[in-house]
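Below is one structure, written out as C-alpha coordinates; comments come after it.
A single protein chain has been removed from this complex, and every other one stays in its place.
Note that the chains take the letters A and B in the order they are written out, and that residue 1 is the start of every chain.
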Amino acid sequence: MRLLKSLFKSPFFVLGTSLFVLTLSFALLGPLFLNVDVNTRAGLAYMAPSARHWLGTDHMGVDMISMLISGLRSSLYVGFLAGSVATTLGTLIGLYGGYKGGLIDDVLTAGTNLFLVIPSLIVLILLSASIDNGRSLTLIALIIGCTTWTWSARAVRAQAASLRSRDHVALARINGYGTLGIVFLHVMPYLLSYIFMVFILQMAAGILSEASLSMLGLGPYDSVSLGKILNEAKTNEALTDGAWWAFAPAMVLITTVVFSLYIINTSLEGVFNPRLRK
Amino acid sequence: MSGPVFEVDDLRAHYLTRFGQKIQAVDGVSFSLKAGEILGIAGESGCGKTTLVSACMGLYIPPLHLSGGDVRIEGKSILGVNSETNRREVLGKKISMIPQGALNSLNPTRKVKDLASDMIRSHDEAKDKKALYARLRERFQKLGMPADEVLNAYPVELPAGMKQRVVIGISTLLDPRVVIADEPTSALDVSTQKSVIKLLFELMDQGIIGSMLFITHELPLLRHVANRIAVMYAGEFVELGTTEQVIFDPRQPYTKALMGSMLSAEPGHPGQKPVAIEGAPPNLAQPIQGCRFAQRCPTKQPDCTVNRQGLRVAFDRQVRCDHAR
Partner (left out) sequence: MPGEPKFEAKELSRSYGHGKKRIEAVKNVSFTIADKDIVSVVGQSGCGKTVLAKMLLRLETPTSGSLSFNGKPIASEPDLRRHFRSVQAVFQDPFSAFNQFFTIKSQLRSCFKLFEQKPSAEEVEARVDGALRAVNIEPKEIEGKYPFELSGGQMQRMLLARIFILRPEVLIADEPTSMVDACSRANILDYLMKLKRELEMTIVFITHDIGLACYVSDAIFIMHRGEIIEQGPPDRVTRSPTSPVTKQLLEDIPDIHQPWLRRTAT
(Lines give C-alpha, C1' and ligand atoms only; values in the text may rest on other atoms or scores of the structure.)
Protein backbone atom coordinates (compact mmCIF):
# COMPACT_ATOMS: atom_id res chain seq x y z
CA MET A 1 0.00 0.00 0.00
CA ARG A 2 2.48 2.53 -1.25
CA LEU A 3 -0.40 4.95 -1.62
CA LEU A 4 -1.16 5.00 2.09
CA LYS A 5 2.52 5.38 2.89
CA SER A 6 2.88 8.43 0.69
CA LEU A 7 -0.35 9.85 2.03
CA PHE A 8 0.92 9.62 5.58
CA LYS A 9 4.10 11.41 4.57
CA SER A 10 2.07 14.51 3.89
CA PRO A 11 1.70 16.67 7.01
CA PHE A 12 -1.54 18.11 5.70
CA PHE A 13 -3.05 14.69 5.36
CA VAL A 14 -2.04 13.67 8.84
CA LEU A 15 -3.34 16.91 10.32
CA GLY A 16 -6.61 16.86 8.43
CA THR A 17 -7.33 13.23 9.05
CA SER A 18 -6.49 13.52 12.74
CA LEU A 19 -8.78 16.50 13.19
CA PHE A 20 -11.58 14.81 11.31
CA VAL A 21 -11.22 11.53 13.15
CA LEU A 22 -11.14 13.41 16.45
CA THR A 23 -14.35 15.24 15.68
CA LEU A 24 -15.95 12.07 14.37
CA SER A 25 -15.01 10.21 17.54
CA PHE A 26 -16.44 12.99 19.62
CA ALA A 27 -19.70 12.64 17.74
CA LEU A 28 -19.86 8.86 17.56
CA LEU A 29 -18.25 7.80 20.81
CA GLY A 30 -19.32 10.74 22.93
CA PRO A 31 -22.67 9.22 23.87
CA LEU A 32 -20.91 6.13 25.17
CA PHE A 33 -19.00 8.08 27.77
CA LEU A 34 -21.06 11.13 28.42
CA ASN A 35 -24.67 11.40 29.25
CA VAL A 36 -26.18 12.92 26.15
CA ASP A 37 -29.67 14.12 26.81
CA VAL A 38 -31.10 16.96 24.79
CA ASN A 39 -34.59 16.72 26.13
CA THR A 40 -34.13 17.28 29.83
CA ARG A 41 -33.75 20.62 31.44
CA ALA A 42 -30.68 19.83 33.41
CA GLY A 43 -30.31 23.29 34.81
CA LEU A 44 -31.22 26.92 34.44
CA ALA A 45 -30.92 28.79 31.17
CA TYR A 46 -27.46 29.95 30.13
CA MET A 47 -25.66 28.63 33.13
CA ALA A 48 -21.92 29.18 32.80
CA PRO A 49 -19.57 26.21 32.44
CA SER A 50 -19.16 24.30 35.65
CA ALA A 51 -18.05 20.93 36.91
CA ARG A 52 -21.45 19.50 36.20
CA HIS A 53 -21.94 21.07 32.79
CA TRP A 54 -18.52 21.46 31.18
CA LEU A 55 -19.81 23.90 28.64
CA GLY A 56 -22.75 25.25 30.54
CA THR A 57 -26.35 25.11 29.42
CA ASP A 58 -28.28 26.59 26.54
CA HIS A 59 -31.28 28.91 26.56
CA MET A 60 -33.56 26.04 27.58
CA GLY A 61 -31.28 24.80 30.32
CA VAL A 62 -30.16 21.75 28.36
CA ASP A 63 -26.60 20.61 28.87
CA MET A 64 -24.49 22.23 26.18
CA ILE A 65 -22.20 19.29 25.61
CA SER A 66 -25.20 17.09 24.89
CA MET A 67 -26.43 19.67 22.41
CA LEU A 68 -23.05 19.88 20.72
CA ILE A 69 -22.64 16.14 20.36
CA SER A 70 -26.14 15.77 19.04
CA GLY A 71 -25.71 18.71 16.73
CA LEU A 72 -22.41 17.42 15.44
CA ARG A 73 -23.92 14.06 14.63
CA SER A 74 -26.68 15.71 12.67
CA SER A 75 -24.33 18.00 10.78
CA LEU A 76 -22.03 15.12 9.87
CA TYR A 77 -25.00 13.06 8.76
CA VAL A 78 -26.31 15.84 6.56
CA GLY A 79 -22.86 16.49 5.17
CA PHE A 80 -22.35 12.85 4.33
CA LEU A 81 -25.76 12.30 2.77
CA ALA A 82 -25.82 15.58 0.86
CA GLY A 83 -22.26 15.02 -0.26
CA SER A 84 -23.07 11.51 -1.46
CA VAL A 85 -26.17 12.60 -3.36
CA ALA A 86 -24.45 15.58 -4.96
CA THR A 87 -21.37 13.59 -5.90
CA THR A 88 -23.37 10.71 -7.35
CA LEU A 89 -25.65 12.95 -9.41
CA GLY A 90 -22.82 15.18 -10.54
CA THR A 91 -20.53 12.28 -11.38
CA LEU A 92 -23.13 10.45 -13.44
CA ILE A 93 -24.01 13.55 -15.41
CA GLY A 94 -20.41 14.66 -15.77
CA LEU A 95 -19.17 11.23 -16.85
CA TYR A 96 -21.85 10.78 -19.47
CA GLY A 97 -21.64 14.26 -20.95
CA GLY A 98 -17.85 14.36 -20.78
CA TYR A 99 -17.37 11.05 -22.52
CA LYS A 100 -20.08 11.44 -25.15
CA GLY A 101 -19.24 14.94 -26.19
CA GLY A 102 -21.13 16.54 -29.01
CA LEU A 103 -24.82 17.34 -28.71
CA ILE A 104 -25.44 15.30 -25.57
CA ASP A 105 -22.60 17.08 -23.82
CA ASP A 106 -23.87 20.45 -24.96
CA VAL A 107 -27.36 19.73 -23.65
CA LEU A 108 -26.12 18.42 -20.31
CA THR A 109 -23.72 21.32 -19.90
CA ALA A 110 -26.49 23.78 -20.63
CA GLY A 111 -28.66 22.05 -18.05
CA THR A 112 -25.86 22.08 -15.52
CA ASN A 113 -25.21 25.75 -16.14
CA LEU A 114 -28.88 26.45 -15.66
CA PHE A 115 -28.82 24.78 -12.27
CA LEU A 116 -25.61 26.57 -11.47
CA VAL A 117 -27.09 29.95 -12.16
CA ILE A 118 -30.20 29.42 -10.10
CA PRO A 119 -29.16 30.52 -6.64
CA SER A 120 -29.24 27.25 -4.79
CA LEU A 121 -29.77 28.96 -1.51
CA ILE A 122 -33.00 30.49 -2.79
CA VAL A 123 -34.17 27.08 -3.94
CA LEU A 124 -33.21 25.66 -0.58
CA ILE A 125 -35.08 28.37 1.20
CA LEU A 126 -38.19 28.02 -0.94
CA LEU A 127 -38.26 24.23 -0.75
CA SER A 128 -37.52 24.26 2.95
CA ALA A 129 -40.07 26.88 3.74
CA SER A 130 -42.84 25.06 1.92
CA ILE A 131 -42.33 21.84 3.84
CA ASP A 132 -42.89 23.09 7.32
CA ASN A 133 -43.56 20.24 9.69
CA GLY A 134 -41.87 17.48 7.82
CA ARG A 135 -38.47 19.13 7.59
CA SER A 136 -36.28 16.31 8.68
CA LEU A 137 -32.52 16.06 8.51
CA THR A 138 -32.78 13.56 5.70
CA LEU A 139 -35.01 15.78 3.65
CA ILE A 140 -32.72 18.73 4.12
CA ALA A 141 -29.75 16.62 3.16
CA LEU A 142 -31.52 15.45 0.01
CA ILE A 143 -32.50 18.96 -0.96
CA ILE A 144 -28.94 20.19 -0.48
CA GLY A 145 -27.63 17.25 -2.48
CA CYS A 146 -30.02 17.88 -5.35
CA THR A 147 -29.09 21.53 -5.63
CA THR A 148 -25.33 21.44 -5.22
CA TRP A 149 -24.39 18.69 -7.68
CA THR A 150 -23.53 21.15 -10.42
CA TRP A 151 -20.02 21.70 -9.18
CA SER A 152 -19.23 17.96 -9.25
CA ALA A 153 -20.76 17.65 -12.68
CA ARG A 154 -18.50 20.31 -14.16
CA ALA A 155 -15.41 18.99 -12.44
CA VAL A 156 -15.98 15.37 -13.47
CA ARG A 157 -17.06 16.33 -16.98
CA ALA A 158 -13.77 18.06 -17.68
CA GLN A 159 -11.82 15.02 -16.52
CA ALA A 160 -13.99 12.58 -18.45
CA ALA A 161 -13.62 14.64 -21.62
CA SER A 162 -9.85 14.47 -21.36
CA LEU A 163 -9.99 10.69 -21.11
CA ARG A 164 -12.18 10.31 -24.16
CA SER A 165 -9.32 10.32 -26.61
CA ARG A 166 -7.11 7.87 -24.76
CA ASP A 167 -5.89 4.74 -26.47
CA HIS A 168 -7.41 2.32 -24.00
CA VAL A 169 -10.82 3.84 -24.63
CA ALA A 170 -10.32 3.39 -28.38
CA LEU A 171 -9.35 -0.21 -27.72
CA ALA A 172 -12.47 -0.72 -25.63
CA ARG A 173 -14.55 0.65 -28.48
CA ILE A 174 -13.04 -1.72 -31.00
CA ASN A 175 -13.61 -4.51 -28.51
CA GLY A 176 -17.30 -3.78 -28.82
CA TYR A 177 -17.94 -2.02 -25.53
CA GLY A 178 -20.97 0.26 -25.52
CA THR A 179 -21.11 3.71 -23.94
CA LEU A 180 -22.19 2.40 -20.54
CA GLY A 181 -19.41 -0.14 -20.40
CA ILE A 182 -16.78 2.36 -21.42
CA VAL A 183 -17.95 5.01 -18.98
CA PHE A 184 -18.01 2.68 -15.99
CA LEU A 185 -15.13 0.37 -16.79
CA HIS A 186 -12.71 2.51 -18.74
CA VAL A 187 -13.31 6.09 -17.69
CA MET A 188 -14.57 6.06 -14.14
CA PRO A 189 -11.80 3.91 -12.61
CA TYR A 190 -9.28 6.45 -13.79
CA LEU A 191 -11.24 9.16 -12.01
CA LEU A 192 -11.91 7.41 -8.72
CA SER A 193 -9.32 9.38 -6.80
CA TYR A 194 -10.64 12.58 -8.32
CA ILE A 195 -14.24 11.67 -7.52
CA PHE A 196 -13.23 10.95 -3.94
CA MET A 197 -11.73 14.40 -3.63
CA VAL A 198 -14.89 15.87 -5.11
CA PHE A 199 -16.91 13.98 -2.52
CA ILE A 200 -14.89 15.42 0.33
CA LEU A 201 -15.46 18.94 -0.87
CA GLN A 202 -19.15 18.29 -1.46
CA MET A 203 -19.42 16.96 2.05
CA ALA A 204 -17.83 20.10 3.46
CA ALA A 205 -20.18 22.20 1.35
CA GLY A 206 -23.12 20.19 2.60
CA ILE A 207 -22.25 20.88 6.21
CA LEU A 208 -21.93 24.57 5.51
CA SER A 209 -25.18 24.68 3.55
CA GLU A 210 -27.04 23.06 6.40
CA ALA A 211 -25.56 25.54 8.84
CA SER A 212 -26.65 28.40 6.58
CA LEU A 213 -30.15 27.04 6.30
CA SER A 214 -30.47 26.59 10.03
CA MET A 215 -29.15 30.09 10.64
CA LEU A 216 -32.06 31.29 8.58
CA GLY A 217 -34.41 29.39 10.76
CA LEU A 218 -35.03 26.74 8.11
CA GLY A 219 -33.17 23.99 9.82
CA PRO A 220 -34.46 20.55 10.80
CA TYR A 221 -37.73 20.61 12.62
CA ASP A 222 -37.14 18.08 15.31
CA SER A 223 -33.43 17.49 15.48
CA VAL A 224 -30.50 19.43 16.83
CA SER A 225 -27.90 20.67 14.43
CA LEU A 226 -24.88 22.89 14.86
CA GLY A 227 -26.45 25.56 12.69
CA LYS A 228 -29.59 25.39 14.79
CA ILE A 229 -27.53 25.89 17.93
CA LEU A 230 -26.03 29.02 16.39
CA ASN A 231 -29.46 30.21 15.34
CA GLU A 232 -30.84 29.73 18.85
CA ALA A 233 -27.90 31.62 20.25
CA LYS A 234 -28.62 34.47 17.85
CA THR A 235 -32.34 34.50 18.57
CA ASN A 236 -31.84 34.42 22.31
CA GLU A 237 -29.18 37.10 22.29
CA ALA A 238 -26.54 34.91 23.84
CA LEU A 239 -23.84 37.31 22.71
CA THR A 240 -25.14 40.28 24.64
CA ASP A 241 -25.72 38.03 27.61
CA GLY A 242 -22.09 37.03 27.50
CA ALA A 243 -22.98 33.39 27.12
CA TRP A 244 -20.13 32.55 24.79
CA TRP A 245 -20.60 28.83 25.38
CA ALA A 246 -23.88 29.03 23.54
CA PHE A 247 -22.27 29.72 20.17
CA ALA A 248 -18.47 29.64 20.30
CA PRO A 249 -18.07 25.87 20.67
CA ALA A 250 -20.55 25.24 17.86
CA MET A 251 -18.64 27.61 15.60
CA VAL A 252 -15.39 25.93 16.48
CA LEU A 253 -16.85 22.53 15.66
CA ILE A 254 -18.21 23.57 12.29
CA THR A 255 -14.96 25.31 11.40
CA THR A 256 -12.86 22.36 12.51
CA VAL A 257 -14.84 19.82 10.55
CA VAL A 258 -14.92 21.83 7.36
CA PHE A 259 -11.30 22.88 7.70
CA SER A 260 -10.13 19.31 8.26
CA LEU A 261 -12.00 18.20 5.14
CA TYR A 262 -10.44 20.97 3.08
CA ILE A 263 -6.91 20.15 4.08
CA ILE A 264 -7.47 16.44 3.55
CA ASN A 265 -8.51 17.42 0.04
CA THR A 266 -5.42 19.55 -0.45
CA SER A 267 -3.15 16.77 0.69
CA LEU A 268 -4.89 14.29 -1.61
CA GLU A 269 -4.33 16.62 -4.50
CA GLY A 270 -0.65 16.64 -3.74
CA VAL A 271 -0.52 12.86 -3.81
CA PHE A 272 -2.82 12.16 -6.73
CA ASN A 273 -1.62 14.86 -9.05
CA PRO A 274 1.96 13.93 -9.89
CA ARG A 275 2.74 17.37 -11.24
CA LEU A 276 2.22 18.89 -7.83
CA ARG A 277 4.68 16.53 -6.23
CA LYS A 278 8.07 18.05 -5.52
CA MET B 1 45.14 25.17 -29.70
CA SER B 2 46.32 21.65 -29.41
CA GLY B 3 45.00 19.09 -27.02
CA PRO B 4 41.43 18.12 -26.46
CA VAL B 5 38.80 20.74 -25.71
CA PHE B 6 36.59 18.39 -23.73
CA GLU B 7 37.75 15.46 -21.66
CA VAL B 8 35.55 13.09 -19.72
CA ASP B 9 37.52 10.72 -17.55
CA ASP B 10 35.93 7.56 -16.08
CA LEU B 11 32.82 9.51 -15.15
CA ARG B 12 30.42 7.77 -12.82
CA ALA B 13 27.09 9.10 -11.53
CA HIS B 14 24.30 7.49 -9.57
CA TYR B 15 20.76 8.11 -8.38
CA LEU B 16 19.65 7.60 -4.81
CA THR B 17 16.01 6.68 -4.71
CA ARG B 18 13.62 7.47 -1.86
CA PHE B 19 13.88 3.87 -0.72
CA GLY B 20 17.65 4.00 -0.47
CA GLN B 21 18.42 2.20 -3.73
CA LYS B 22 21.55 3.20 -5.62
CA ILE B 23 21.21 3.19 -9.39
CA GLN B 24 24.52 3.56 -11.19
CA ALA B 25 23.17 5.26 -14.29
CA VAL B 26 26.57 6.27 -15.67
CA ASP B 27 29.30 3.76 -14.91
CA GLY B 28 32.72 4.73 -16.15
CA VAL B 29 32.36 6.80 -19.30
CA SER B 30 35.49 8.26 -20.90
CA PHE B 31 36.04 10.18 -24.11
CA SER B 32 37.63 13.35 -25.42
CA LEU B 33 36.75 15.90 -28.05
CA LYS B 34 38.97 18.07 -30.21
CA ALA B 35 37.97 21.48 -31.46
CA GLY B 36 35.57 21.23 -34.39
CA GLU B 37 34.62 17.64 -33.61
CA ILE B 38 31.14 16.24 -33.18
CA LEU B 39 30.78 13.09 -31.10
CA GLY B 40 27.46 11.32 -31.43
CA ILE B 41 26.03 9.29 -28.59
CA ALA B 42 23.69 6.58 -29.78
CA GLY B 43 21.51 4.69 -27.38
CA GLU B 44 17.98 3.86 -26.48
CA SER B 45 15.85 5.09 -23.63
CA GLY B 46 17.21 3.96 -20.28
CA CYS B 47 20.82 3.61 -21.41
CA GLY B 48 21.95 6.57 -19.33
CA LYS B 49 22.50 9.19 -22.03
CA THR B 50 20.25 11.73 -20.36
CA THR B 51 22.06 11.28 -17.06
CA LEU B 52 25.34 11.62 -18.90
CA VAL B 53 24.29 15.08 -20.05
CA SER B 54 23.72 16.31 -16.49
CA ALA B 55 26.84 14.57 -15.30
CA CYS B 56 29.02 16.18 -17.98
CA MET B 57 27.70 19.61 -17.14
CA GLY B 58 28.33 19.32 -13.43
CA LEU B 59 24.61 19.50 -12.69
CA TYR B 60 24.37 17.18 -9.74
CA ILE B 61 20.99 17.91 -8.30
CA PRO B 62 19.74 15.25 -5.86
CA PRO B 63 18.77 12.47 -6.38
CA LEU B 64 21.65 12.56 -8.87
CA HIS B 65 25.09 12.34 -7.33
CA LEU B 66 28.63 12.17 -8.63
CA SER B 67 30.27 8.84 -7.84
CA GLY B 68 33.67 9.55 -9.34
CA GLY B 69 35.67 10.62 -12.34
CA ASP B 70 36.41 13.98 -13.88
CA VAL B 71 35.24 16.36 -16.58
CA ARG B 72 37.72 18.87 -18.00
CA ILE B 73 37.25 21.73 -20.43
CA GLU B 74 40.42 23.09 -21.98
CA GLY B 75 42.37 21.24 -19.37
CA LYS B 76 40.54 22.61 -16.34
CA SER B 77 38.19 20.47 -14.29
CA ILE B 78 34.62 21.72 -14.01
CA LEU B 79 33.60 19.38 -11.22
CA GLY B 80 34.11 20.03 -7.57
CA VAL B 81 33.00 23.66 -7.74
CA ASN B 82 29.95 24.81 -5.87
CA SER B 83 26.74 25.33 -7.77
CA GLU B 84 27.00 29.11 -7.73
CA THR B 85 30.42 29.14 -9.36
CA ASN B 86 29.26 26.46 -11.74
CA ARG B 87 26.34 28.55 -12.84
CA ARG B 88 28.38 31.67 -13.32
CA GLU B 89 31.62 30.42 -14.75
CA VAL B 90 30.86 27.16 -16.39
CA LEU B 91 27.32 26.85 -17.62
CA GLY B 92 26.70 28.79 -20.77
CA LYS B 93 30.28 29.98 -21.03
CA LYS B 94 32.35 26.85 -21.15
CA ILE B 95 29.67 24.27 -21.66
CA SER B 96 26.11 24.73 -22.75
CA MET B 97 23.14 22.58 -23.61
CA ILE B 98 20.52 22.55 -26.31
CA PRO B 99 17.66 20.62 -24.83
CA GLN B 100 15.05 18.36 -26.25
CA GLY B 101 11.67 19.91 -26.90
CA ALA B 102 12.33 23.59 -27.51
CA LEU B 103 8.65 24.16 -27.03
CA ASN B 104 8.97 23.74 -23.29
CA SER B 105 12.30 25.28 -22.49
CA LEU B 106 11.52 28.93 -23.20
CA ASN B 107 9.74 30.92 -20.53
CA PRO B 108 6.50 31.95 -22.22
CA THR B 109 5.99 35.04 -20.12
CA ARG B 110 9.05 36.93 -21.30
CA LYS B 111 10.13 38.29 -24.63
CA VAL B 112 12.99 36.64 -26.43
CA LYS B 113 15.28 39.61 -25.99
CA ASP B 114 14.76 39.49 -22.22
CA LEU B 115 15.47 35.79 -22.07
CA ALA B 116 18.63 36.34 -24.06
CA SER B 117 19.70 39.29 -21.91
CA ASP B 118 19.19 37.17 -18.80
CA MET B 119 21.69 34.71 -20.17
CA ILE B 120 24.33 37.38 -20.60
CA ARG B 121 23.63 39.18 -17.34
CA SER B 122 23.66 36.01 -15.26
CA HIS B 123 27.28 35.60 -16.24
CA ASP B 124 28.21 39.01 -14.87
CA GLU B 125 28.72 40.44 -18.30
CA ALA B 126 26.53 43.42 -17.55
CA LYS B 127 26.37 45.90 -20.32
CA ASP B 128 24.10 48.81 -20.99
CA LYS B 129 20.82 47.99 -22.65
CA LYS B 130 21.65 49.42 -26.03
CA ALA B 131 24.93 47.63 -26.42
CA LEU B 132 23.33 44.45 -25.20
CA TYR B 133 20.54 44.65 -27.71
CA ALA B 134 22.95 45.42 -30.52
CA ARG B 135 24.98 42.37 -29.62
CA LEU B 136 21.85 40.18 -29.57
CA ARG B 137 20.71 41.60 -32.85
CA GLU B 138 24.01 40.91 -34.53
CA ARG B 139 24.12 37.35 -33.27
CA PHE B 140 20.54 36.54 -34.16
CA GLN B 141 20.99 37.90 -37.65
CA LYS B 142 24.09 35.82 -38.03
CA LEU B 143 21.95 32.82 -37.18
CA GLY B 144 19.63 33.63 -40.03
CA MET B 145 16.68 34.96 -38.06
CA PRO B 146 14.83 38.24 -38.65
CA ALA B 147 16.43 39.68 -35.52
CA ASP B 148 14.17 42.59 -34.62
CA GLU B 149 11.02 40.56 -35.17
CA VAL B 150 12.20 37.58 -33.20
CA LEU B 151 13.83 39.46 -30.32
CA ASN B 152 10.69 41.45 -29.61
CA ALA B 153 8.35 38.47 -29.79
CA TYR B 154 7.13 36.13 -27.10
CA PRO B 155 8.09 32.49 -27.58
CA VAL B 156 4.49 31.40 -28.17
CA GLU B 157 4.30 33.63 -31.22
CA LEU B 158 7.07 31.76 -32.99
CA PRO B 159 6.77 28.55 -35.01
CA ALA B 160 8.54 25.44 -33.72
CA GLY B 161 11.55 25.69 -36.02
CA MET B 162 12.16 29.32 -35.13
CA LYS B 163 11.82 28.48 -31.44
CA GLN B 164 14.54 25.88 -31.75
CA ARG B 165 16.77 28.46 -33.44
CA VAL B 166 16.11 30.85 -30.58
CA VAL B 167 17.03 28.15 -28.07
CA ILE B 168 20.23 27.48 -29.99
CA GLY B 169 20.93 31.19 -30.23
CA ILE B 170 20.54 31.75 -26.50
CA SER B 171 22.51 28.64 -25.54
CA THR B 172 25.45 29.71 -27.66
CA LEU B 173 25.44 33.45 -26.91
CA LEU B 174 28.61 33.22 -24.88
CA ASP B 175 30.49 31.11 -27.43
CA PRO B 176 30.68 27.97 -25.33
CA ARG B 177 33.59 25.63 -25.96
CA VAL B 178 31.40 22.57 -25.64
CA VAL B 179 27.76 22.23 -26.57
CA ILE B 180 25.66 19.22 -25.66
CA ALA B 181 22.72 18.79 -28.00
CA ASP B 182 20.22 16.41 -26.43
CA GLU B 183 17.79 15.24 -29.12
CA PRO B 184 17.57 18.79 -30.48
CA THR B 185 15.46 17.87 -33.48
CA SER B 186 13.22 15.06 -32.30
CA ALA B 187 10.09 17.20 -32.17
CA LEU B 188 10.61 18.77 -35.60
CA ASP B 189 9.56 17.73 -39.08
CA VAL B 190 12.30 16.68 -41.48
CA SER B 191 12.67 19.95 -43.34
CA THR B 192 13.01 22.00 -40.16
CA GLN B 193 15.36 19.38 -38.80
CA LYS B 194 17.64 19.83 -41.77
CA SER B 195 17.80 23.60 -41.35
CA VAL B 196 18.49 23.31 -37.62
CA ILE B 197 21.37 20.90 -38.22
CA LYS B 198 22.66 23.23 -40.93
CA LEU B 199 22.65 26.01 -38.36
CA LEU B 200 24.59 23.90 -35.89
CA PHE B 201 27.16 23.12 -38.55
CA GLU B 202 27.56 26.80 -39.35
CA LEU B 203 28.04 27.66 -35.70
CA MET B 204 30.76 25.07 -35.45
CA ASP B 205 32.45 26.16 -38.64
CA GLN B 206 32.48 29.76 -37.47
CA GLY B 207 34.00 28.75 -34.16
CA ILE B 208 31.07 30.00 -32.12
CA ILE B 209 30.79 26.45 -30.81
CA GLY B 210 34.05 24.67 -30.03
CA SER B 211 32.95 21.05 -30.14
CA MET B 212 29.68 19.22 -29.80
CA LEU B 213 28.20 16.19 -28.14
CA PHE B 214 25.16 15.11 -30.15
CA ILE B 215 22.77 12.73 -28.49
CA THR B 216 20.00 11.02 -30.38
CA HIS B 217 18.30 7.70 -30.87
CA GLU B 218 17.90 8.41 -34.58
CA LEU B 219 20.85 6.64 -36.14
CA PRO B 220 20.60 7.90 -39.74
CA LEU B 221 20.83 11.43 -38.39
CA LEU B 222 23.95 10.53 -36.48
CA ARG B 223 25.53 9.17 -39.60
CA HIS B 224 25.45 12.58 -41.22
CA VAL B 225 26.13 14.69 -38.17
CA ALA B 226 28.81 12.97 -36.12
CA ASN B 227 32.52 12.49 -36.79
CA ARG B 228 32.72 9.75 -34.22
CA ILE B 229 30.02 7.72 -32.55
CA ALA B 230 29.81 6.18 -29.09
CA VAL B 231 27.15 3.55 -28.49
CA MET B 232 25.81 3.51 -24.97
CA TYR B 233 24.17 0.57 -23.23
CA ALA B 234 23.28 0.15 -19.53
CA GLY B 235 25.39 3.08 -18.37
CA GLU B 236 28.57 2.43 -20.34
CA PHE B 237 30.01 2.79 -23.82
CA VAL B 238 30.07 -0.50 -25.68
CA GLU B 239 31.68 0.80 -28.83
CA LEU B 240 33.46 4.03 -29.76
CA GLY B 241 34.83 4.66 -33.22
CA THR B 242 34.51 6.75 -36.34
CA THR B 243 31.10 7.10 -37.91
CA GLU B 244 32.01 4.87 -40.82
CA GLN B 245 33.26 2.17 -38.50
CA VAL B 246 30.34 2.13 -36.12
CA ILE B 247 27.56 2.41 -38.68
CA PHE B 248 28.87 0.26 -41.50
CA ASP B 249 31.21 -2.11 -39.68
CA PRO B 250 29.96 -2.56 -36.12
CA ARG B 251 31.79 -5.12 -34.02
CA GLN B 252 30.15 -5.29 -30.62
CA PRO B 253 26.96 -7.44 -30.63
CA TYR B 254 24.62 -4.72 -29.31
CA THR B 255 25.99 -2.22 -31.81
CA LYS B 256 25.43 -4.76 -34.54
CA ALA B 257 21.83 -5.21 -33.45
CA LEU B 258 21.27 -1.47 -33.23
CA MET B 259 22.77 -0.75 -36.63
CA GLY B 260 20.93 -3.72 -38.07
CA SER B 261 17.61 -2.29 -36.99
CA MET B 262 18.03 0.62 -39.37
CA LEU B 263 16.19 0.27 -42.61
CA SER B 264 17.04 2.36 -45.62
CA ALA B 265 14.58 3.64 -48.18
CA GLU B 266 17.18 2.79 -50.79
CA PRO B 267 16.14 -0.64 -51.92
CA GLY B 268 18.39 -3.61 -52.37
CA HIS B 269 20.94 -3.05 -49.64
CA PRO B 270 22.53 -6.17 -48.26
CA GLY B 271 21.91 -7.06 -44.64
CA GLN B 272 18.66 -5.15 -44.60
CA LYS B 273 16.75 -7.62 -42.48
CA PRO B 274 16.71 -6.47 -38.86
CA VAL B 275 17.60 -9.18 -36.34
CA ALA B 276 15.40 -9.63 -33.31
CA ILE B 277 16.95 -9.71 -29.88
CA GLU B 278 14.86 -10.79 -26.92
CA GLY B 279 14.86 -9.35 -23.45
CA ALA B 280 15.39 -5.89 -22.03
CA PRO B 281 18.30 -3.87 -20.63
CA PRO B 282 19.41 -4.92 -17.14
CA ASN B 283 18.19 -3.37 -13.91
CA LEU B 284 20.99 -1.07 -12.81
CA ALA B 285 19.92 -1.14 -9.17
CA GLN B 286 21.23 -4.69 -8.92
CA PRO B 287 24.90 -5.59 -9.19
CA ILE B 288 25.64 -7.21 -12.53
CA GLN B 289 28.21 -9.87 -13.03
CA GLY B 290 30.02 -10.05 -16.31
CA CYS B 291 28.90 -8.38 -19.50
CA ARG B 292 25.74 -6.35 -19.28
CA PHE B 293 24.56 -7.44 -22.68
CA ALA B 294 25.36 -11.14 -22.14
CA GLN B 295 21.80 -12.16 -21.28
CA ARG B 296 20.54 -11.07 -24.68
CA CYS B 297 23.65 -11.57 -26.77
CA PRO B 298 23.26 -13.93 -29.75
CA THR B 299 26.96 -14.80 -29.62
CA LYS B 300 27.21 -15.31 -25.90
CA GLN B 301 30.13 -17.38 -24.61
CA PRO B 302 30.23 -19.17 -21.24
CA ASP B 303 32.61 -16.72 -19.68
CA CYS B 304 30.58 -13.68 -20.67
CA THR B 305 28.44 -13.80 -17.56
CA VAL B 306 31.49 -14.09 -15.36
CA ASN B 307 34.11 -11.71 -16.64
CA ARG B 308 33.47 -8.01 -16.63
CA GLN B 309 34.15 -6.77 -20.13
CA GLY B 310 36.49 -3.84 -20.32
CA LEU B 311 36.69 -1.32 -23.09
CA ARG B 312 39.67 -2.44 -25.19
CA VAL B 313 41.21 -1.15 -28.34
CA ALA B 314 40.56 -3.46 -31.26
CA PHE B 315 39.79 -3.05 -34.95
CA ASP B 316 41.01 0.57 -34.76
CA ARG B 317 38.42 1.57 -32.20
CA GLN B 318 37.23 0.87 -28.68
CA VAL B 319 35.04 -2.17 -28.13
CA ARG B 320 33.59 -3.57 -24.97
CA CYS B 321 33.53 -7.24 -25.83
CA ASP B 322 36.26 -9.83 -25.40
CA HIS B 323 34.79 -11.91 -28.16
CA ALA B 324 34.05 -9.29 -30.76
CA ARG B 325 34.97 -10.13 -34.30
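Throughout what follows, a residue touches a chain if its C-beta (ideal position, glycine included) is under 8 Å from a C-beta of that chain, and two chains touch if they have at least 3 such contacts.
Keep in mind that this is a model prediction, so the values were computed, not measured.
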{"item": "Touch partners, limited to displayed chains, of the chain removed from view", "value": "A, B"}
{"item": "Residue of B:A25, B:V150, B:L221 or B:A234 touching the missing chain in the full complex", "value": "B:L221"}
{"item": "Residue of B:Y15, B:Y60, B:Y154 or B:F201 in touch with the missing chain, whole complex considered", "value": "B:F201"}
{"item": "Sole residue of A:L103, A:V117 or A:I174 that reaches the chain not shown, by the stated touch rule", "value": "A:I174"}
{"item": "Candidate in contact with the missing chain, chosen from B:D9, B:E44, B:E89 or B:D175", "value": "B:E44"}
{"item": "Chain A residues touching the omitted chain (full complex)", "value": "166-168, 170-177, 185-186, 189-190"}
{"item": "Sites on chain B contacted by the missing partner chain, in the whole complex", "value": "36, 44-45, 189-191, 193-194, 197-198, 201, 204-205, 218-221, 223-224, 227, 247, 254, 257-258, 261-267, 269, 272-280, 296"}
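The rule we apply is simple: only the chains that are shown with their structure count from here on.
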{"item": "Centroid spacing, where centroids are CA-atom means, of chain A and chain B in whole angstrom", "value": "54"}
